[in-house]
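Dropping a structure here in structure tokens format, bear with me for questions.
Here the complex is missing a single protein chain, while all its other protein chains stay put.
After this line comes chain A, so read on.
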Amino acid sequence: MSQEKHYPPHDRPHSDVEAIKRRSNYLRGSLTDTLEDRITGSIPEDDNRLMKFHGSYMQDDRDLRNERNKQKLEPAYQFMLRVRAAGGVVTPEQWLMMDRVAQKYANGTIRLTTRQSFQLHGVLKWNMKNTIREVNESMLSTLAACGDVNRNVMCNPNPYQSDVHGEVYEWSRKISDHLDPRTRAYHEIWLDGEKVIDSRELEGEQEPIYGPVYLPRKFKIAIAVPPSNDVDVFSQDLGFIAIVEDGKLKGFNVSVGGGMGMSHGDPKTYPQVAQVIGFCTPEQVIEVAEKTVMIQRDYGDRAVRKHARFKYTIDDRGIDWFIGELTERLGWQLQDARPFHFDSNGDRYGWVKGSNGKWHYNLFIQNGRVKDEDGYLLMTGLREIAKIHGGDFRLTANQNLIIANVSTQKKKKIETLISEYGLTDGAHYSALKRNSMACVSLPTCGLAMAESERYLPSLLDKIEPMLEEAGLRDDDIVIRMTGCPNGCARPMLAEIAFIGKAPGKYNMYLGGGFAGQRLNKLYKENIGEAEILDSLKPIISRYAKERHEGEHFGDFTIRAGYVKEVRCGQEFHA
């Protein structure tokens, strides 16, 4: 309890989750027992809170909830398992492992996430141990893929500058490793590691960075390599923007305090874009990351989880306070930020040759869902490619996949497979579809208020004719949808966004920056499909006629007066 004095605010009691973490004995809780309980496919709520730190949370098939309730069956409990790889880089062997466990233990599909991770859905409690074990055997991990810790560190998989990319990737991996939880609980529970009788004896040593109650809330880090802002660096708690001069990595600009999540009807919650506060050298980057995380550990709000993200810690106290605190802990000052420029936050599709002479193919994967469908054997095609591929796979921040580092000799073979299975870079799709993202939402996500992944494709089908008519088929417009305002698909940064409010009803947002540099703004509230289409149509046709040279859609909607510009999160609801 003596630690509590470090965790302000002091005047309010900590949330229940804090108590669960505190008494969990470094994330153990009663998971070992509750995983064995054969009477239910669920685990108790306390353990589910801890489960997140292990990379998973319990969900249920919401399509079946009422039906099963009538049948006197418990909900169709299942687990989402998130598998992370820093920077989203995996070997073909790791891809094949994911493919195998998805078929064997999950619902037969793989979801590529907006944080360059894999998600498996529909894993039953009885299969969790085997799944996690197989994931670990192939040198990937689920630890800290969710929970109040640092999440997967994202990194630009940009194949143009692969020399720099290689270096940046190494730094992202090092940051990730450095911030991994140190608890042995993960090994004990999933990998049958030896039990530490009372790990509290080792307190202090166990989690040198996090301490026994970890962070007040999740923490997200990404590294962007301009001119691509595909990782949406401004949506991150902590961002690093690679500064490349003369083809060499000089260091990183540091940005802090971004974040997407908010709650409907609670204006005290808002999305925020990160602010750039300075520059550090590559060698300093781990120290900056560690101290930043520890400041959030000590000052983040542990009373109200909605108010616990790092962005509120900074906004409540001011950016100068944070810079001062960071400087004090580092013992040195950041340099002045260096100039940089972002073009876009999208992916560059198709074949490109990297500076290392290797080829990279960026596939379009709608909403990141890898599965076989009638007439489109995406999952099988990728499996066949993985079997012969000598390079690696890179998961992009836009839920797509790069078949990377293909030698010229192998390129032919892979091209053959690509065409055999009809895999696509999306060239024949509208630019809107190529720039679209949706979160998983129904039926598995417990937070979902409306459809997202299952609905966006059909909405796009109805918007595309408007674009064709306006001659905008090949103009990049970023469109994103989520089933709730927690922001998994980073909708608050899109030029057009839909955030679910209720079944079939969405809030519509316009005006986000094309390169992910500006938040969008609410345009219409709680509208259904008909009104969505009616609202978009005149804007699209005006944009086609009235846009300036090179003017992006989001910028246009502000200039044309549809929405006001949002310069920072505090203006989002204004």
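To be clear about the criterion, a residue touches a chain if its C-beta (ideal position, glycine included) is under 8 Å from a C-beta of that chain, and two chains touch if they have at least 3 such contacts; residues count from 1.
Throughout what follows, contacts and distances are computed from a predicted model.
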Unshown chain, UniProt name, "Anti-sigma factor family protein", "Phosphate transport system permease protein PstA", "assimilatory sulfite reductase (NADPH)" or "ABC transporter ATP-binding protein"? "assimilatory sulfite reductase (NADPH)"
Full-complex contact with the absent chain, from A:V17, A:I43, A:A76 or A:M508: A:A76
Options A:L35, A:L64 or A:L377, residue touching the unrepresented chain: A:L64
If the hidden chain were put back, which residues of chain A would touch it? 38-41, 64, 67-74, 76, 124, 126
